[in-house]
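A single protein chain has been omitted; all remaining protein chains appear in their positions.
Here is subunit A:
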Amino acid sequence: MTATTTSRVVIVGASAAGLAAAETLRREGHTGPLTLIGDEPDAPYDRPPLSKETLSGAWSPDRLPLRTQADLDALDLDTRYGREAIGTSVAEGTVLLADGTEVPYDGLIVATGVRPRRLPGTPAHVLRTLDDALALKDRLGPGRTLAVVGAGFLGAEAASVAAGLGTHVTLLEPAPVPLAHAVGEDVGRMLAQAHFDHGVDLRTGTGVSEVVPGGVRLDDGSVVEADTVLVAVGSRPNTEWLTGSGLTLDDGLVCDEFSAAAPGVYGAGDVARWHNRLFRTSMRIEHRTNAAEQGMAAARNLLGAQRPFAPVPYFWSDQYDLKIRAYGYLRGHDEMRIAEGSLEERKFTAVYRTGDRLTGVLAAGMPPKTTRPWQQAIAASTPWRQATSLLEGAAA
């Protein structure tokens, strides 16, 4: 797609990835019609604070919009907020909306994100949208009880905020160590200890089968009572609307190393599974930074840049007084080593090996500049042995 003055671009998904794509298209010279479709009623807003500052009440919702109205107006978008896309025909170049409208396109960017998985039984709280966060916030405070199902990043952050507001929190996690698959067992155990230290009743190795009135039923049949239940057991990519479109779906919209799903069709953000050349693997990343970076990359490649999207992913998580920052692809790592500091003091830099390469770095309580050399080494595909050769006690 190169005729940037007349060609029509449609972006489905009006959150961080869709917005970054829209800004980048305009900045890189696309002057033709640009439509931004989102199923939420709001202009693009920021999600990471929902489980942090929004839930705690530290920030009011007016801090969440990603751009001012003036900034959005300057992009000259045809915005369709509160409108759900229910189908697309890649062959015909149209998106079908739930209200029956057909929106034609020459280029399409799919940025429809994910939605929370739910559990069977009584409806429970989830945490994805602003409305979700405000509804949950109303249920927190002294004298209240909350059961959080799932001790991943979202569940852990919500438990941390809820406990900080005086709520009695039970945190239920099926794995023996929370977040072990994401950050390793040692760091996971440190995070578990932080929950205990703040009075959260973390129960690992505890599966939940359903939500019941007044609590949740565990796999062993017993019931944990709680006034409020938050289900934080992961997400599903919003790809149902692409069924039958001719696009390939497999736990996300399948894209190549350029983030392309088909000629003129690109994926970006949580919904996109693409081949990251830097890590030589297919990945789908549900982190805020990736949404913006992939939105930018998709826009550029739609305009003909032909640049592989091969970032070093980044995420952060705030849990109690811990601020965790991680760069790279830690999932499925083979080894973790403390490069600096100590886990016991909760001030450390941990590095991760996958195969023979350095693939990740995670830090808590350390000056951010300590991670920068590791970040650059990951971006340069540095072999593990070389990257760690200067560490104390490293094998010769």
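Keep in mind that, in the parts below, a contact is a pair of C-beta atoms (placed from the backbone, for glycine too) under 8 Å apart; a residue touches a chain by one contact, two chains touch by 3 or more; residues count from 1.
In this section, contacts and distances are computed from a predicted model.
Student: Which listed name, "Ferredoxin", "Heme lyase CcmF/NrfE family subunit", "Putative ABC transporter ATP-binding protein YxlF" or "ABC-2 type transport system permease protein", is the one UniProt assigns to the chain that has been left out?
Tutor: "Ferredoxin"
Student: Give the residue, chosen from A:30, A:195 or A:288, that touches the chain omitted from the document.
Tutor: Once the missing chain is taken into account, the touching residue is A:288.
Student: Determine which one of A:27, A:118 or A:280 touches the chain that has been left out.
Tutor: If we include the chain that is not displayed, A:27 is the one touching it.
Student: Residues of subunit A in contact with the chain that isn't shown?
Tutor: Residues touching the hidden chain, for subunit A, are 20, 23-24, 27, 46, 48, 63, 66-68, 288-289, 292-293, 296, 314, 316, 323, 325, 367-369, 371-372, 375.
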